[in-house]
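The complex appears here without one of its protein chains, the remainder shown in place.
Which chain is which? They are A, B and C, in the order written, and residues in each are numbered from 1.
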Amino acid sequence: MIVVMRPYATKQEIQNVEKRLTELGFQTHPIYGERKTVIGAVGEKSLADPSSLSHMPGVEAIVPILKPYKLVGKELKKDPTVVDVGGGVQIGGKELVIIAGPCAVEGEEQIYSVAQAIKKSGAKILRGGAFKPRTSPYSFQGLEEEGLKLLCRVKQDLGMPVITEVVDTRDVELVSRYSDILQIGARNMQNFRLLSECGKTKKPVLLKRGLSSTIEEWLMAAEYVMSEGDTRVILCERGIRTFESATRNTMDINAVPVVKELSHLPIIADPSHGTGNWKYVNAVARAFIAAGADGLIIEVHPDPQHAASDGPQSLKPEVFDELMNVLKPIAQAVGRAI
Amino acid sequence: MIVVMRPYATKQEIQNVEKRLTELGFQTHPIYGERKTVIGAVGEKSLADPSSLSHMPGVEAIVPILKPYKLVGKELKKDPTVVDVGGGVQIGGKELVIIAGPCAVEGEEQIYSVAQAIKKSGAKILRGGAFKPRTSPYSFQGLEEEGLKLLCRVKQDLGMPVITEVVDTRDVELVSRYSDILQIGARNMQNFRLLSECGKTKKPVLLKRGLSSTIEEWLMAAEYVMSEGDTRVILCERGIRTFESATRNTMDINAVPVVKELSHLPIIADPSHGTGNWKYVNAVARAFIAAGADGLIIEVHPDPQHAASDGPQSLKPEVFDELMNVLKPIAQAVGRAI
Amino acid sequence: MIVVMRPYATKQEIQNVEKRLTELGFQTHPIYGERKTVIGAVGEKSLADPSSLSHMPGVEAIVPILKPYKLVGKELKKDPTVVDVGGGVQIGGKELVIIAGPCAVEGEEQIYSVAQAIKKSGAKILRGGAFKPRTSPYSFQGLEEEGLKLLCRVKQDLGMPVITEVVDTRDVELVSRYSDILQIGARNMQNFRLLSECGKTKKPVLLKRGLSSTIEEWLMAAEYVMSEGDTRVILCERGIRTFESATRNTMDINAVPVVKELSHLPIIADPSHGTGNWKYVNAVARAFIAAGADGLIIEVHPDPQHAASDGPQSLKPEVFDELMNVLKPIAQAVGRAI
Partner (left out) sequence: MIVVMRPYATKQEIQNVEKRLTELGFQTHPIYGERKTVIGAVGEKSLADPSSLSHMPGVEAIVPILKPYKLVGKELKKDPTVVDVGGGVQIGGKELVIIAGPCAVEGEEQIYSVAQAIKKSGAKILRGGAFKPRTSPYSFQGLEEEGLKLLCRVKQDLGMPVITEVVDTRDVELVSRYSDILQIGARNMQNFRLLSECGKTKKPVLLKRGLSSTIEEWLMAAEYVMSEGDTRVILCERGIRTFESATRNTMDINAVPVVKELSHLPIIADPSHGTGNWKYVNAVARAFIAAGADGLIIEVHPDPQHAASDGPQSLKPEVFDELMNVLKPIAQAVGRAI
């Protein structure tokens, strides 16, 4: 940590800050510049929050030097994490993993029809919402346990692992029984209790980035899950909120190389939510694979015009199939397979 | 709802959209312009999401006309809502309500000391966190039930209503027993299950705006609470996330007149979180009262340098007292009292 | 400047960075932490950009310590700057200055009618655009020199200083002849050539904040003007661009105390552009005065329905008059006069 003193801070002010840092367990290393003094503080951070030093007279700013996360960073684990989700599917290895399926499980016919189509096109995991977090209390909220059961039957019949979202700490146990991966949605990325509960299951967790979360906050949310002993965390970029209104969100393509530099965890992308418009999904999906993402999660619906939710961003199965064909040579160009 | 067709959409495409709208229960009113046709669709929205029409050939855009909320809007209730929080305190009436107290309840001495100071300065409600949502799993997480009990004792001894945050659906019942107002934090603004559970208690709910939430989404979150039959919702602007990094968040002062135009619910402001720096709190607090807010929630700590959390943005009691003195003539200038 | 080395950077890497810093004219002060080494670099920054050090092996980040501006900051000038704009009007002193007038000068009758009305209500300076920067090439672009002449006549007849925008380096000399203050619009805040040319005139310059500019960048733009020897710069907050779409921009109320802390320059606010909606202007105008702004610039039009530009955000003269009456006690509450 570096404490930056104001220009012309008094000697007494500087000494007081040094004294307080020493009390907090830091060793201090002042550097006297022409206009400003900075104090380097070395040592483990005590429980008291050192940012409170900013109340001391003469202090201009506190600059943290160490990253706030440990388990998700590369200092303790340099090799990329490969998450085994069961059924022979691994995320983060050489082979890219494409997850596809409808926004919401709507019924037996719908989910079987999609599952068969996407499997044929090469998807490895089936997605489908049973508990839907909807902006309006008057919108379709999902089939709940009935949806979970349908997903589970498809899983057994087609041999595909499934992923579904969990939105309440009280549902974690239930969803864990049916789903191979627990999905934590963007709006719950900083629902810290839900993060902890999911982490306690030790199941694979797909953690979507919050709409207004920095990459550092996203990694800190993953740290919550990992701090419960769960090592199987997959990050998912799904767009951030910006002023641009031509698309539902702005996909942060930069996040791929940044996450790859800061963390050993795999990262996939959700171009369906990240664009909000099926016409843009394939272009953005290709981009993320080219940038080095470990996979994709894409909404596919047999009849998007009649979808109960997220119709505008869902691909028809034939459009998804086209995408899969184009992804192959791109994956190969960046040293991956699909 | 208005369906905008692409330039030169074919007659057949237009007819197909009209047909689909009719199936969905709308009456259709096409308007043929020089370059584009638009179709006005009148009638109650059926469960199927009409946005899925965007998949139909020839459709360029869907423009909703009706607001997505009902209970929070002014169509059904024109008069401003005055929320009675007990202990003779009402939010939304002529008298402004100032809520103050520490970020977190840290212990008996701390909470009594703050409570007495702020009461003397004119605050009406005591705030204090017992369950703290922290960005890092390694930070202080609050005293939990012990904190609730301390708050409750202060309440009884000093006769001040109290407010504290609830972060988990499983804690709603517990927190309801101790707290006069349930606070839903910015990070949980779209934790829809938590919104519903809090609404079911029928207690006053303080709903902070999410960091990346539009005003419309914020009102929709309030609609969740109200749709459970809870009419006592207080909105709280606490800053949104923007590119500006000189302050922790950007306080959206525009939100005050906008909310007053769109909704009957009271709105207060949290300049402590909205700036993240105690030096800026008083200026911003004054601004919100001048703009027409119904109150404030402010972090005050007897010794901010040693605060367990949010020290940098906490006021010392004497600085809070100065603020209260300046607020009086400003309140008067805008027709309010304090 | 602080150079943060990566965890486990080698001794050789650290030495190479120290060597390079020495070449660049810095004195180096390494601090060896448990996991990371940081190198404090003291001394005048040479022309070569030290950020290029980030290419050196082992370097994680460069943290600047000194502010990039000199003339606008408080180190060299602690007292607030009071800008004399002529005609007995000063901005930044105890008395607040309200600037008002139409978006664009449209004709003699319009500009005289507004000028008389606002003068009667207490405005001190007349605004009116002659060169309009419009988003569309097909929109009304202003009366140009004819507009300047009209402004100048009103100025002489009513004895009010005038302000108008300059949008092109080639017009600086022309506009300077007619206008008491040169206004640089938000879209030109980083038109560095225009900043320099305006600075060379030594006339008062009103510098609007760019839509996506941080406060630091805004101060750097003011530094451009001041580095030409022009000391009469007035800052103007007019809203930044965020995801919120209920208003045209988001007014950054926090900017007032931040600018007052960082700079000696006066700051005023433009709630007309900052909200884009006349219904919200008065609330936000009151807020900025309460927060400590030195004045306001407000769009007033005798007949907003027929305005050639910015009608939706223009006040009718009677609504402006109401505002002026409410501002007086608020100004007094914060130790100012109007």
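Heads up, the rule we're going with is that a contact is a pair of C-beta atoms (placed from the backbone, for glycine too) under 8 Å apart; a residue touches a chain by one contact, two chains touch by 3 or more.
If you're wondering where the values come from, they're calculated on a predicted model, not measured in any experiment.
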Touching the absent chain when the full complex is considered, from C:26, C:178, C:224 or C:320: C:224
Option touching the unshown chain, where C:105, C:126, C:182 or C:308 are the choices: C:308
Residue among C:35, C:120, C:177 or C:193 touching the omitted chain: C:193
Touching the absent chain when the full complex is considered, from A:191, A:242 or A:314: A:242
Absent chain, residues of chain C that touch it: 20, 47-49, 51-56, 68-69, 133-140, 167-170, 187-188, 190-193, 196, 210-212, 217, 220, 223-224, 227, 240-241, 277-278, 304-312
Interface residues of chain A (partner: the chain not displayed): 212, 214-216, 240, 242-247, 250-258, 260-261, 274-275, 279-280, 283-284, 286-292, 326, 328-330, 332-334
Residues of chain B in contact with the chain not shown: 2, 4, 7-8, 29, 31-36, 38, 40, 42-44, 63, 65-66, 75, 241-243, 245
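Here is the rule we use: only the chains that are shown with their structure count from here on.
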Chain nearest the overall C-alpha centroid of the shown protein atoms: B
Greatest separation from chain C - chain, by CA centre: A
Interface residue overlap between copies chain A and chain B, same or different (over half shared): same
Centre-to-centre distance between chain C and chain B (centres being mean Cα positions), rounded to whole Å: 31
Chain centre separation in whole Å, for chain C relative to chain A (CA means): 38
Geometric centre distance via CA averages, chain B-chain A, whole Å: 26
Shared-contact residues (touching 2 or more other chains) in chain C: 242-243, 245
